[in-house]
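The structure's right below; bear with me while I get my questions together.
Note that this complex is displayed minus one protein chain, with the remaining chains in position.
Here is subunit A:
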Amino acid sequence: MTNSSLSSYDEMLDADGATRPAYSGYCEWLKEQPPELLRRKSGEAEAFFRKTGITFNVYGNEDAEERLIPFDMVPRIINAAQWRRLSRGIEQRVRALNAFLHDLYHRQEIVRSGRLPERVLKGNTAFLPQMAGFTPPGGVYTHIVGIDLVRTGEDDFMVLEDNARTPSGVSYMLENRETMMAMFPELFTKVRVREVSDYPRRLARSLAACAPPAANGHKPVVAVLTPGTFNSAYYEHAFLADQMGAELVEGSDLKVEDGRVAMRTTRGWQAIDVLYRRVDDDYLDPLTFKPESVLGVSGIMDVYRAGGITIANAPGTGIADDKAIYSFMPEIVEFYTGEKPILANVPTWRCAESDSLAYVMDNLEDLVVKEVHGSGGYGMLIGPTSSRKEIAMFAEKLRANPENYIAQPTLSLSTVPIFTKAGLAPRHVDLRPFVLVSPQGIDITPGGLTRVALKKGSLVVNSSQGGGTKDSWVLDD
């Protein structure tokens, strides 16, 4: 693809080929490892993942019903000072997202103040009128957030995307660490890396802290709602339920009874207090949303509004990570926190605005153009790697429906080496830290999920399109 790695910032080696400080401990260790040992370990890692069943399903691809996300064994390392700054920025952003959601579903001060144009909300299907005037238990909208970060230089981290619905990938963060520790235990005695393994416990605690009024101060019953074994992230749903000691339920296990949402157990119906749902808003309640949905529970929205259950994340949070909203995030952060944003946005042209559209049309070959509601790297144009014909076809779509698109410059994403048969080779990466929100505060797990484009020069890190993952280390001071 584009952007020869030469011009990108490499996180392990500086321009002179010297090891950067964050990687010094790791590289010392690496020097002593015989290459054939590393090759063998790389094979073992794949066998380990297959055996454990850490797979994801690809929609519409029956041959590869369950695929592995390739794991690369060179860690991605962030030093303590960098992480401190990132955490402050992430916390600020997540605070703003929650305040923004509360405002959108109540007085909409930000629209009244003129900082956010009303057109962005009008007709936006991610905005749920059913949530208007309702405050979720504990005032928390986004219990679990994933902030996608990209890096272009030593101190240049930018937010590429906010994931405020049901961000996935945290199981890979945990399993990648487990795998690394199993393969190279001695490495962790040489380099002090901050722990991630208590994420499930923190998640359970965070969810329990958001219990609805109906829990009446009892120890809340938490359940994870999955669409089922055929869902692409089923492994993660089961993993998290297992680690939290929560039931993993499907829509068919649930019904509304006596004003509560209850699950069918071997001993009868048991009420659920907090539902960590991994089912989209549209499928949550056939009475309120898609009537044909069998993945949700009829009547759950009524129970929710009456204080009978906590739904995490709250329905309607998708409006906050909508790509049409994204470009306003700097204003949003400032409006609700009164502070300058610590983390920058990627510069974004809103094609809905005619000046921007004109610019984008003139510069398609240099830009990345994304659908406002798209995800997973689908339906986008990467100008520098597209043919003239592809660009021309995309231009037509763009002209026909400009408000459906935003455009961003092609970023020179940072690289971290991966292990290849020919030795280490740099590949582009991003980072998704995971953030928990409860009335007790905002809790950020050090590190997150590093996704890596395995193809040389490629900028597409999405697992559905051949991306891999790495263990992500935050160094202890």
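In this section, a contact is a pair of C-beta atoms (placed from the backbone, for glycine too) under 8 Å apart; a residue touches a chain by one contact, two chains touch by 3 or more; residues count from 1.
By our rule, contacts and distances are computed from a predicted model.
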{"item": "Per UniProt, the name of the complex member that is left out, chosen from \"ABC transporter related protein\", \"Alpha-E domain-containing protein\", \"Aldehyde dehydrogenase family protein\" or \"Trehalose transport system permease protein SugA\"", "value": "\"Alpha-E domain-containing protein\""}
{"item": "Touching residue (missing chain; options A:17, A:268 or A:291)", "value": "A:268"}
{"item": "Options A:248, A:301 or A:343, residue touching the unrepresented chain", "value": "A:248"}
{"item": "Hidden partner chain, touching residue among A:158, A:187 or A:238", "value": "A:238"}
{"item": "Residues of subunit A in contact with the chain not shown", "value": "50-53, 229, 234, 238-239, 241-242, 246-250, 252-253, 263-268"}
